[in-house]
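Below is one structure, written out as structure tokens; the observations come after it.
Shown here: the complex without one of its protein chains, the others still in place.
Right, chain A next:
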Amino acid sequence: MKAITESGRRSRSWLRQQGLAVRGLLRAAVLAGVLQTLAIIVQMGLIAWLVHALLIVGLPFTSLFWPAGGLLLAIILRAFAQAAQERCGQHASARVRQQVREQLAADWSLLGPVRLADRSSAMLTNQWVEQVEALDGYYARYLPQQWLALLSPLLILLLVFWLDWLAALFLLLAAPLIPLFMALIGMSAEKISQQHVLEAGRLAGHFLDRVRSLTSLQLFGQTGAATASIRDAAERYRSVTMRTLRVAFLSSAVLEFFASVAIAVVAMYIGFGLLGYIDYGPAGQLTLFSGLLILLLAPEFFQPLRSLAQSYHDRAAALGAADGMAALQVEAASVARPQMVVSGSDDSLVQISGLSLDYPGRDRALDQVSLDIRRAEVVALVGPSGSGKSSLLHCLAGFVTPTTGAISLFGQSPGQQPLAWLGQQPFLIKGSWAENLRLTAPQADTSALLQAIEAVGLSALLAAQPQGLDTLLGEGGRGLSGGQAQRLALARVWLSDAPLVLLDEPTASLDEHSEGAVIVALRALAASGRTLVIATHHPSLMALASRRYHLEKGRLADV
């Protein structure tokens, strides 16, 4: 329970922080909202005055020309202020959302690929796209409305109080009852809506699972059973959603009830007061003008509260989204980036001296590793999984900062100069062959692209593509086999003139046939004078290396 309030507090303060940059716009939205209330007061006042002047005072209707013009003006002002309030809120929200996306993307870079590996990229993507969108209503509507739900009724109340304090008392009594009842209902609603979110997630999972396994279901003749289970899940989802909605509707019905009853009570009070049936309090001073005005303002008194109630789920959505984003930011801020001391200045060597790396809560990943790698050398890092091969590569690439020790890459510290990286899974974007190749070398011309393709032995495949280099690849290189995709990623390495190439198990997910093709391409890369550092346990890749280092529990073992 304490953890929940703690994260709630963090979410709230995070939301407040994000809103700081758009304070001006939010204030403008509130101001426009107040202006709208003032215009409404003028509009209703003029209507009441016109009626009063005509029926009670008996002014000729030709003398009512100017007030009538004023009425039209007030209506125009009201509509204008309404649009202005919306617009300010919309701009504030758009700006906050872009700013949050910038912040999150910056956090990703701060954390780097190694720390982010703990989180699923689908989850992070969902956070960056959907959850940021979920902030929209909070900044665009809820925040301005939070103030307006206080200011607008207060303005109206003051006026009604001046007109007839007893009528104002009726409104005042109804108003605080509303949040009280809504809070009571809201508490149970929160629990139900959590269940709803859970059930919605389950439903999507259930669907995705069945859709993914369609072929199996067909082959096993189980499509009928699967359809029945989908129907069940959809029906369960309906009933859970209805339970959430019933409570949500009940809270808005409470609001509706008080608003309606307050109007009815005020109308009766004014009617009886005008007839002189009420001989206490201020009722004796009621006129048709003040009575009608109070009646016309009564719905407007409750309207801001109703709008707030409607955007209350915006707040819940934003709080839910904020939690994860605040957590990411805290983690990114905790990443220490000390400037590493460059030990050597020899620009023909990669020098690693006394390198140790600790991850909190885990065994030491690297322990006092020292080694030198010459330019144009091919080095294999071998050892069982978890022995620190990848950690060493991560240090070389500058993705993590070692706890102690120093690295010099040809005279510079890691992260200073571009290098090439090839992981287990080839990274390919949804785009053409050319776009994929130019990802890290945007200036490369077509002949360079073709050379790189030739070097990794994909020329024949490229020739078979309908639009050559402009042929589109599917997401993640769909349409290519694993080996072809890895070689295309390798062509990108070829294209970059990074002198150092780091390869993390580049053939681990390939069959033997494809592995052979990748090794041929790697050999050509080595022959072109690059320095290769390969983490692997495949014998044929080890054979490529001119030197091998054996790692065991983070320590360099003697070969």
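Simple rule for what comes next: contacts are C-beta pairs under 8 Å (C-beta built on N, C-alpha and C of every residue); 3 or more make two chains touch, one makes a residue touch a chain; residues count from 1.
Please note the rule applied: contacts and distances are computed from a predicted model.
Chemist: Among "Sarcosine oxidase subunit beta", "ABC transporter ATP-binding protein", "3-oxoacyl-[acyl-carrier-protein] synthase-1" or "Thiol reductant ABC exporter subunit CydC", find the name that the UniProt record gives to the complex chain excluded from display.
Modeler: "Thiol reductant ABC exporter subunit CydC"
Chemist: Which one touches the absent chain: A:E102, A:D363, A:D445 or A:D470?
Modeler: Of all options in A:E102, A:D363, A:D445 or A:D470, contact with the hidden chain holds for A:E102.
Chemist: Which one touches the absent chain: A:Q218, A:Q285, A:Q467 or A:S528?
Modeler: Result: among the candidates, A:Q218 touches the missing chain.
Chemist: Using the definition of touch stated at the top, determine which of A:G8, A:G24 or A:G276 touches the missing chain.
Modeler: A:G276
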